[in-house]
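Note that this complex is displayed minus one protein chain, with the remaining chains in position.
Every chain is named by a letter (A, B and C) in the order it is written, and numbering of its residues begins at 1.
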Amino acid sequence: MVAIGHTRWAIAEGYIPSESSFSDRALVSHETACFLNAGDRNAHVAITIDFADREPAGPFRITIEVRRTLHLRFNPHRIPRDSDYASIFESDIPTVVQHTRLDSRHAEVALLSTVSYAEG
Amino acid sequence: MVAIGHTRWAIAEGYIPSESSFSDRALVSHETACFLNAGDRNAHVAITIDFADREPAGPFRITIEVRRTLHLRFNPHRIPRDSDYASIFESDIPTVVQHTRLDSRHAEVALLSTVSYAEG
Amino acid sequence: MVAIGHTRWAIAEGYIPSESSFSDRALVSHETACFLNAGDRNAHVAITIDFADREPAGPFRITIEVRRTLHLRFNPHRIPRDSDYASIFESDIPTVVQHTRLDSRHAEVALLSTVSYAEG
Partner (left out) sequence: MVAIGHTRWAIAEGYIPSESSFSDRALVSHETACFLNAGDRNAHVAITIDFADREPAGPFRITIEVRRTLHLRFNPHRIPRDSDYASIFESDIPTVVQHTRLDSRHAEVALLSTVSYAEG
């Protein structure tokens, strides 16, 4: 299959609440970047995190294997909770990136998902 | 009416929770791919499912009739629940694809919808 | 201000639940198409509704005034509840269209919003 997607992606809105109503990992408040590599070789992606009030972090490097999806949970060891951040993804081959948040500060889970901004 | 849309679409983020708080089909946790064929002939779409840790499934083939919408519920017989997946849609004429999830793991239903990634 | 947007828009996913937990108009289950006309003359928009299993309805015609926004609630007299539908918008000048649903089948309101598919 021909690769689908773009090589540069950005998520302007990131925010991981520190509170959760559940201890089950699937329901702890979290954010995920979902990658699709529909191409015929591995995709190497560099992730940069921009903050509101400090220098950017990264690049962090990941690999998405051939014809696989990778749903990457943002690492709370690298991204402080309760802080605004944004993320930029640069890949060596086209991929598709989508962004999801599960917010369980309250027992009623709120969910959002959006295709990221693409170019390149 | 002139066809509107693209011929290649991708949803990087798919996940069907196994739990639901309701037995009513409309409120069981599910995901839907919504197609619009505004053109003047039938659209033939091949669907491929990519996973995190196994070979892709498909292509599965569907037809969207002339000037109709088709809201296709992802089939739990083909896509395991509680597993990350992604989907790719290739059509012979332009269509528009949107992705919806209804998550009723809790009695309070969470809902998301996003226009899929388009190209071609 | 120069007009911003496109002249053709589509929403592939439409569905108005028949049930609501509230009688307050703001909280009755509904869908809205939100238009922005940032241009310097009125925008004339033709709306066509496609269904899953019957002929399309419309075109219905609306006007968005100069430098105004119009948040148009889909009319349950024209669109049956609990039925899949899709919508196509054709404007004589560029506009921006966004789609919102408020689902109050349960007392806990679910909310979604997405920028529509654009072309032209």
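Keep in mind that, in the parts below, a residue touches a chain if its C-beta (ideal position, glycine included) is under 8 Å from a C-beta of that chain, and two chains touch if they have at least 3 such contacts.
This is a predicted model, so every value here is computed, not measured.
Visitor: Where does chain C touch the missing chain, residue by residue?
Guide: So the residues of chain C touching the unseen chain are 1, 4-5, 26-27, 32, 34-38, 67-71, 95-98, 100, 107-115, 118.
Visitor: Touching residues of chain A against the unshown chain: what are they?
Guide: 8, 10-15, 48, 50-53, 55-56, 82, 84-86, 88, 99, 101, 103, 105-106, 108, 110-112, 114-117, 119
Everything that follows uses one rule, which is that only the chains that are shown with their structure count from here on.
Visitor: When the CA atoms of chain A are placed over those of chain B, what is the turn angle between 0 and 180 degrees, to the nearest 5?
Guide: Here the rotation carrying chain A onto chain B measures out at 90 degrees.
Visitor: Just how far, in Å, is the C-alpha centre of chain C from the one of chain A?
Guide: 30
Visitor: Hey, what residues on chain C touch two or more of the other chains?
Guide: 108, 114, in rising order.
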